[in-house]
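What follows is a single structure, written as structure tokens, with notes after it.
The other protein chains are all here in position, but one chain of the complex has been omitted.
Let's turn to chain A:
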Amino acid sequence: MRLAEDSDDELVVPIRRESDLNHARMIARETCKLVEIRGYQAQKIVTAVSELARNIARYTGGGRIRFRVDTLTESIIVVAEDDGPGITNLDEILSGGYRSRTGLGRGLLGSRELADRFDIQTAPAGTTVRVAFDYGGRGSRGSGSRKSRGGSSGDRDAGRGKAWTTSTR
């Protein structure tokens, strides 16, 4: 079994079951090492990857996590894709009103809190979550203190003119 596939500019980790989460976290750590991120910044990325991978393993038939380092914008881009049925209660989840059967129900919301940019597209054919973490001294946003968000619009930007959005198709 291949743990990760290396394409030209990204690393892809297939997620089918909960045991694949360890592989996803390992690749996240290695990606952080690659750009010399450690401490809180690395912890944010690994934790967000863990949350996104668990959502895929638990709620969908399978999917993948893509890792990419964008040296131009100095950010790590993580894309979590699945072929599941989509998220019907996205607004409820992102507003913090949802509580999963296992307890905290903060996986997706937590990932949004941790990321510098967050985008989610969900439809009956599947869900794609895209998160970006800045590195290289420009990623100080949100270090340590909770950030305020408005509803599920999810429109976030770390100051480079990009507007990432959230949508339910």
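Following the convention adopted for this analysis, a contact is a pair of C-beta atoms (placed from the backbone, for glycine too) under 8 Å apart; a residue touches a chain by one contact, two chains touch by 3 or more; residues count from 1.
Basically, contacts and distances are computed from a predicted model.
A single chain of the complex does not appear, and UniProt lists its protein name as "RsbT antagonist protein RsbS", one of "RsbT antagonist protein RsbS", "Glycerol-3-phosphate ABC transporter permease", "Cytochrome aa3 subunit 2" or "Cysteine desulfurase". Touch with the chain that is not drawn comes from one residue among A:25, A:66, A:117 or A:130, which is A:25. Among A:62, A:110 or A:126, the one in contact with the hidden chain is A:110.
On the side of chain A, the interface with the absent chain consists of residues 18-19, 21-22, 25-26, 29, 39-40, 42-44, 46-47, 50-51, 54, 96, 102-107, 109-110, 113-114, 142-147, using the contact rule stated above.
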